[in-house]
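What you see is the complex with one protein chain gone and the rest in place.
Chain lettering (A and B) follows the sequence in which the chains are written, and residue indices restart at 1 in each chain.
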Amino acid sequence: MTAMIQTLLLVVGLAYSAVSFATIDAYPFDDNAKENQFRELINELRCPKCQNQTISDSDAGLAKDLKDKTYEMVQQGATKDQVIDYMVQRYGNFVHYQPPVQQTTWVLWFGPFVFLAVALLAVVLVIRKKQPAKAQPQLSETEQQRLQQLLKKDDSPS
Amino acid sequence: MIAEWGHIAQILALICACLLAVIPMVGSYRGYINWMQLARPLAQLQFLFVAIAFAALCYAFIQDDFTISYVAQNSNSKLPWYYKLSAVWGAHEGSLLLWILMLSGWQAAVSVFSRALPLVAIARVLAVMGLISIGFLTFIQFTSNPFETLLPFYPVDGRDLNPLLQDVGLIMHPPMLYMGYVGFAVAFAFAIAALLSGQLDAAWARWSRPWTLAAWISLTVGIALGSWWAYYELGWGGWWFWDPVENASFMPWLAGTALIHSLAVCEKRGVFKLWTVLLALSAFSLSLLGTFLVRSGVLVSVHAFASDPSRGLFILAFLFLVIGGSLGLFAWKGAAIKSRGQYEVVSRETLLLGNNLLLVTATLVVLVGTIWPLIHKEIGWGTISVGPPFFNLLFSILVVPFVFLLGLGPLARWRRQSMAKWRQRILFALGLSISSGIVLNAVFGDVQEFHAALGVVLGIWVVICTLQELLSHQHGNQTLWQALSKLSRSHWGMVLGHLGFAMSVVGIALTSTYTTERDVRMQPGDTQPLAGYVVKFEQVGPMQGPNYRGTAGEFSVWDGDKQIAQLHAEKRQYLASGSMMTEAAIDAGFFRDLFIALGEPLGGDAWAVRLHYKPFVRWIWLGALVMSFGGGLAIFDRRYRVARRRQSSPAQAVQTTEGEAG
């Protein structure tokens, strides 16, 4: 009960939630490619224990364990996907900052682009509809070009 | 005692806001001139009261008045005075008061600087802002009152400000950010007033533009400051984390950027009216949405405020009222609004619209990316995380067509651009930017780094297109100088805005690609190579600050035999809270930063040390500053002042819109 009250006080009292800071640990690598892969991974994996932080940014004990595990796997030659799969199997999709493309994330991955496509289509349709009769769609491309050459003269800035 | 005066002023401000929201609005419908005339003094009075409340809270912090709960929780007698002042907005309650101060300030500014506006318009604009003020003043009064006292039992000393926030960055960053956030309320209020009257014409666009630009500038500077602050203060060298808090400020910025462009088209050509109104409503709605996401605790974020369900519920109800109400009004009144200007598929209008759509798509990416984890979980599909890899991927896709159109837009004519005239210019710019971008990347960087090459190509493309556009103003036997000196300030604003954006894009691309990060073990005397330099760990020792103690490490950086920097990195433990902070040492440069942070002792004399080499990282923020400077030029365009002096902007507007009916 006292623990609960203490936690409550902590939560209510601290305006910005306590952020735990990255401890800097030395992870030596001989191989540059592996070092880069390790950096990429620890900046894409999310610490399950903390606030919204990568395992690279957090100093929670668990973040360190996961960093160690990642280090170990990368040193043993695991690919990036293998490490991510390993983590996802244990901690769920939550642990990777890039959600998988699946039915439940279609809106996330494609929604904005569907909006863009529909909007562009609508714009083109509206402009076509509004265009005066002189721009006949039946004109061939060369004819159109010639027409535009002719129209060039009154193409004045407004 | 003074704090109580502050509390009373806060209540009086609420009363003013209530009067402001009702009297002028009713007056505008009944035609009571003297009711409408109350709008200006009421808006100014509300600002006065909020300013008094804010000053009283500042005074309480300076005087260490720990009888006030908010002061006791966020300050400490040992805190230097300037941090005591910035602690005023260091947590939820005070930052909310700052938000309200900004809102009232904008409101007062509108009341002073809109003399040319018809009385009905000003009455409605200020009434809408009053309505928004009511929401926030009620919120602060009943759920988050910074003046709540701890009497009769109060602590001897305060709990201290979160050390993370004890920094110059915090003195500047939130006020700028809020000024931007809240500034979109002006564009919002103008849009609502226009929808109510049905008069959505070029005059409306012209009135809204400088206000929108001002808000946009503040937001741009605020975001850049936040990013810079995160970079040097959080101690890990990142400059953007796609955290919900950052996204909350980025969404209104994206929508606001779209808005300033579409307002320009609307003013000049009288088209895209509905679209512009929707953007004006969205920019502020997204600010409000951000407030909800950050302050209600529905999302997990690094810097979320302490949450409380009653607060969340209040903001959500307010959100439904303001956003739901305004979008409802949009659906109801929008059908009557018609844009009649004509333009063809290839014209400046469509290019601008294209980029508007891309900006809105980007906004949607951020919005959906921020709230989809919440929706995903509420539906019962489980927890997912959306973060840097997702956003970086989608943004690197969107930025390409965006920059392409950004270069072309200014080169195109209104209404119709002939492709034949254009083809050569485009091919020239494309050829030059692609080839020089690839060559530059190959010579100074790494041929295989595609993203870096892409960033440089995009940057050069914007520069070349901008130069071509500037050159195109030279006619006949004018010298180039004569031609350029005739360009309006808002034209130069556009030029700088685009060049600044290009600068940021190049900075982002190069920093993300060529950053070297190394976490190493070092003992005093050790050296480590870092991107062609040599870093030497000179010494380490204890140190003492005003309200912290810690360890300081001295490093020297060598380029061959020449020492180029002496760096001093600290690790601090704050006395009141006991929390640890890393103060990184940074050698800043135009082309690169060297960043050293002291980590943990590793036993013996050895320390874990983080070394970063960050090329072009300054360009990200410099670009933002150039962009906002461009925005500043555009605000001070002669056109707005002339319009104001002549008091005839509506008449002028009718000419430019080609006689449109609202």
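Assume a residue touches a chain if its C-beta (ideal position, glycine included) is under 8 Å from a C-beta of that chain, and two chains touch if they have at least 3 such contacts.
Convention: contacts and distances are computed from a predicted model.
Within the choices "ABC transporter ATP-binding protein", "Small ribosomal subunit protein bS6", "DsbE family thiol:disulfide interchange protein" or "Peptide/nickel transport system permease protein", the name that UniProt assigns to the complex's undisplayed chain is "DsbE family thiol:disulfide interchange protein".
Only one residue in the set B:Gln37, B:Gln342, B:Thr383 or B:Gln528 touches the chain that does not appear here, and it is B:Thr383. Listed residues B:Ile140, B:Ala258, B:Val298 or B:Val346: the one in touch with the omitted chain is B:Val298.
With the whole complex as reference, residues 274, 278, 281-282, 285, 292, 296-300, 309, 312-313, 316, 319-320, 323-324, 327-328, 330-331, 334-335, 371, 374-375, 377-378, 382-383 of chain B touch the missing chain.
Taking the whole complex into account, chain A touches the unshown chain at residues 1, 3-4, 48-49, 61-62, 65-66, 69, 88-92, 94.
Keep in mind that, in the parts below, only the chains that are shown with their structure count from here on.
Work out the mean CA point of chain A and of chain B, and you get 20 Å between them.
Within the complex, the chain B residues that touch chain A are 73-74, 90-92, 159, 162, 164-165, 234-236, 238, 241, 243-244, 268-269, 299-306, 308, 342-345, 350, 353-354, 357-358, 360-362, 364-365, 368-369, 372, 376, 379, 381-390, 393-394, 413-416, 418-421, 517, 519-521, 579-582, 597-600, 602, 608-610.
For chain A in complex with chain B, the touching residues are 11-19, 21-28, 39, 43-44, 46, 51-54, 56-57, 92-99, 104-105, 107-108, 111-113, 115-116, 119-120, 123-124, 127-128, 130-132, 135, 145, 148-149, 151-152, 155, 157-158.
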